[in-house]
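Just one protein chain is left out here, and the rest sit where they should.
Labels run A, B and C following the written order; every chain starts at residue 1.
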Amino acid sequence: MGKGRLEAFSDGVIAIIITIMVLELKVPHGAEFEALAPLLPVFLSYVLSFIYVGIYWNNHHHLIHAVTKTTGGVLWANLHLLFWLSLIPFVTSWIGEHHLAAVPLACYGFVLFMSSFAYLLLVRCLEANNEAVKAALGSDRKGKISMLMYLVGVCLSFVYPLLGFGVYVLVAVIWFLPDRRIESRYKS
Amino acid sequence: MGKGRLEAFSDGVIAIIITIMVLELKVPHGAEFEALAPLLPVFLSYVLSFIYVGIYWNNHHHLIHAVTKTTGGVLWANLHLLFWLSLIPFVTSWIGEHHLAAVPLACYGFVLFMSSFAYLLLVRCLEANNEAVKAALGSDRKGKISMLMYLVGVCLSFVYPLLGFGVYVLVAVIWFLPDRRIESRYKS
Amino acid sequence: MGKGRLEAFSDGVIAIIITIMVLELKVPHGAEFEALAPLLPVFLSYVLSFIYVGIYWNNHHHLIHAVTKTTGGVLWANLHLLFWLSLIPFVTSWIGEHHLAAVPLACYGFVLFMSSFAYLLLVRCLEANNEAVKAALGSDRKGKISMLMYLVGVCLSFVYPLLGFGVYVLVAVIWFLPDRRIESRYKS
Partner (left out) sequence: MGKGRLEAFSDGVIAIIITIMVLELKVPHGAEFEALAPLLPVFLSYVLSFIYVGIYWNNHHHLIHAVTKTTGGVLWANLHLLFWLSLIPFVTSWIGEHHLAAVPLACYGFVLFMSSFAYLLLVRCLEANNEAVKAALGSDRKGKISMLMYLVGVCLSFVYPLLGFGVYVLVAVIWFLPDRRIESRYKS
């Protein structure tokens, strides 16, 4: 079974997820700069989520690139990943509209955690059928550290919400900046 | 005529259908866990419909994979399937917002029934032109039993709505869990 | 320049157009069958527009299939077609919410007319560069008759709105039913 439609369908879903988040940026009631102020937390959470979905698309792109064979299990593991990613617009709106409150931020971290868990499952599923994937990925220490940090972020959100948000930003930065030293230290 | 655009267009439409359902998960008014409670039926129906649309995408993927030739009739049979699938977000919102009430659940089952009927039509249409499809599909007992169960679910919805919902969950489980014994017993 | 992305982009836009129309089917306030009654005109106009967008996708599919070379002019002629098609969800909602009133129906016909005009422009643009397209299309009498019928429908909408609607249904039927006699009589 080819991987062409798996890529096409994932591209479609991820493209829609990344784009519908902008619909949450409701048109301001006024026509002055001040009218933009209440949108700031919505905008910041949009930027963060845009980067996260972008990271997932990049990683998905690299992962599937090494794949030669897909199975029924892979299709479902991929749909499971897309399911958790599809909840990102929902939690993004929630933290945006409630100005980075504790519970929404914890839920945001939970969805990020489940997304990275679903990604791990997909990787395991692919490794079982594709030797090349196994060789290319190594021990994926970066992914496991991210999952731990999401949990830390969830816990911190209840105590100091902004610190929790900071942890999520930090994880995004780790993935976003492909710094050679960081990459070589954490990747294998 | 090639099948590339048939796949691309179907992937696009199914990707949009599966993703716009999440827009129905409206941002809660509060920032506490309790604010999520009224969303529970909406969330559960989202999960069920996500799985159903995922099942259709998986089956469509396998079906078209075996196809070598498309005709005008095939294009329309495919659009007919996409039409019924496009109504899934509507009935999903309806059962979600009215907490699994009788009539919305019956309509949900009706749309599932019509989708499976449209799928059967598409299969017939493809079999007429592609010998390989005919050989690969067998008697499709699983599809026919599903259609029967949808009808049972529709009737049950009027008497015990939750039982109707249970039947729809059961059909999804049958397709979702590719248990060897079930597959070999029902497939040919 | 290849035609792959022209097809992919057009598929994407048409897939979105055909799917966002269903968002106009707002969740009913009640949970009884009667709650569906006010949705009937919205649903009927959704069905008609779904068929129209489906017809355009089918024809676009066949048209581009015969193309070997695209130019800057072709890309813009294609975008021009997509522009008018993108207005179909707007006029569809308008006729649906105002129960097939005169002015919305006339505007619906105007958008259909402009879409077919844009399609004609795209065909002319392609014929200039692709001999195969010219040979495959013939005189396109069916397209020209449709344009005339849209104009008749627009005029009728002002006098007897339902008759105007009937004309639009009739044109859809002519394209939908590829009756051999009709095809051979009108196509070349």
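The criterion applied here is as follows: a contact is a pair of C-beta atoms (placed from the backbone, for glycine too) under 8 Å apart; a residue touches a chain by one contact, two chains touch by 3 or more.
In this text, all values refer to a predicted model and were calculated from it rather than measured experimentally.
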(request) Among C:Ala37, C:Val103, C:Ala128 or C:Leu162, choose the residue that contacts the chain missing from this document, as touch is defined above. (result) C:Val103
(request) By the contact definition given up top, give the residues of chain C that touch the hidden chain. (result) 1-2, 4-5, 8-9, 12-13, 15-17, 20, 23-24, 72, 75-76, 79, 82-83, 86-87, 89-90, 93-94, 97-98, 101-104, 107
(request) In the full complex, which bits of chain A touch the chain not displayed? Write them out. (result) 7-8, 11-12, 14-16, 18-20, 22-23, 25, 27-28, 31-33, 35-36, 47, 50, 54, 57-58, 61-62, 65, 176, 178
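The working rule: only the chains that are shown with their structure count from here on.
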(request) Please report how far chain A has to rotate so that its Cα atoms sit on those of chain C, a copy of the same sequence, as a value between 0 and 180° in steps of 5. (result) 180
(request) Compute the distance, rounded to whole Å, between the mean C-alpha positions of chain B and chain C. (result) 27
(request) Could you give the separation in Å between the centres of chain A and chain C, each centre being the mean of its C-alpha atoms? (result) 38
(message) Residues of chain B that contact two or more other chains, please.
(response) 8, 12, 15-16, 20, 23
